[in-house]
Structure formats: C-alpha cells, structure tokens
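Everything below concerns the one structure shown next.
A protein chain is absent from this complex, but the other protein chains hold their places.
And then chain A:
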Amino acid sequence: MADVDAFYRRIKLRLVETGEWDRMKVTIGPKLNESGWLDDIKHKGVERASEMDQLSFQTLFEALSKAGHVGLPLPARRELQAMIREYLEKQFE
C-alpha cells in the first residue's frame, strides 16, 4: 500500500509540474459546467445551507463532496480517466 501511495504522490507532482493538471482541469471544467453539474452542486449547497440551524462549512463541504462524486456526469468522468490513462502510458513508455 505504501508503494501505491508513493506512486500517487510522484505522479501528482509530475502532473502539476508539467502543467498537465491545469490542462486537464481546463478541459473538464467547462464540461462540468455545461452539463449542469456545477449549478446543481451550487443549488444543493444553497438549499442545505438554508435548512441548517448552525451554518458550518465543514458539514456542507462533506455533504456536497459526497453528492458531487455521486452525481459526476459519466461522460466527464470517462474523459478524465482516459486523459489520466493516456498520460500514464506516455510516462511509462
């Protein structure tokens, strides 16, 4: 398990250093907005916040993170995974 963690860290570092992370973000971001996912999260956030007696960022953050992951549109998820896979294959050529 420690190996995987070390791998993950190295890959993450490379992705960010080379600007690949930013590039992927810029590709997927607009698609998440266009599919309505972003607005859905925003709307859910406003609804949850209006129901809370005591506003707490962490509570909202945890609830929305869960909802966000679950509701991630399939095409965007697949595309991002494909981009990561492609990058990894290039790294280990």
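Quick notes
In this section, a residue touches a chain if its C-beta (ideal position, glycine included) is under 8 Å from a C-beta of that chain, and two chains touch if they have at least 3 such contacts; residues count from 1.
Here is the rule we go by: contacts and distances are computed from a predicted model.
The unshown chain of the complex is recorded in UniProt as "Ubiquitin carboxyl-terminal hydrolase", chosen from "Histidine-containing phosphotransfer protein", "Phosphatidylinositol glycan anchor biosynthesis class U protein", "Transmembrane channel-like protein" or "Ubiquitin carboxyl-terminal hydrolase". Chain A residues in contact with the hidden partner, per the touch definition given at the top, are 9, 12-13, 16-19, 21-23, 25-27, 30, 33-36, 38-40, 42-43, 46-47, 55-58, 73-74.
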